[in-house]
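One protein chain omitted, others in place.
Up next, chain A:
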Amino acid sequence: MTEIVRDRIDVALVVNGEPVEARVPVGQHLIDFLRLELGLTGAHASCEHGVCGACTIRVNGEAVRGCLTLAAQADGAEVWTVEGLTDTGAIADLQAEFVSRNALQCGFCTPGMLVAADELLARGGVPSRGEVREHLSGNYCRCTGYEAIVDAVEAVATARAGGDARTGEGGA
């Protein structure tokens, strides 16, 4: 008896808080499953080799590349995309800062950028601008030049830490 599946495999996972069961092609990326099968088109499939970060989603609490994860590997996983994080209000403050500071223009990178930034913010404290840049170094933005994105992340970290002034240890 073989357990090697040649075409499609069953997966059961939780996406944005809702249980999902599906039969997926064995080579399908998680990002394509989310976009094409579930209609969650927020995160984008772009470079498809892990360089650009546009496909960044949250899997089991961590930011991961949707193009370097197979849907088959997400069996049993808890997946969050920008749609779910928007609906729950979990990143409402981050999104508001992105808008008010023009931290996006075309918006292509933004869903991945938000998930990546949210992972850094979830650690608490106020990261230095260097730490923000390092954490977002795997998310390409071709519009903004990043400065406004770093501003937005820094502002949210400061606000969540409970102050208008910088309270973190790190400098620029």
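General remarks:
Definition applied: a contact is a pair of C-beta atoms (placed from the backbone, for glycine too) under 8 Å apart; a residue touches a chain by one contact, two chains touch by 3 or more; residues count from 1.
Basically, contacts and distances are computed from a predicted model.
Missing from the rendering is one chain, named in UniProt as "Molybdopterin dehydrogenase" (options: "3-isopropylmalate dehydratase small subunit", "Anti-sigma regulatory factor", "Molybdopterin dehydrogenase" or "Sugar ABC transporter permease").
Along chain A, the points of touch with the absent chain fall at residues 2-6, 9, 26-29, 32, 48-50, 53, 56, 62-65, 67-70, 72-73, 75, 116, 119-120, 133-135, 137-139.
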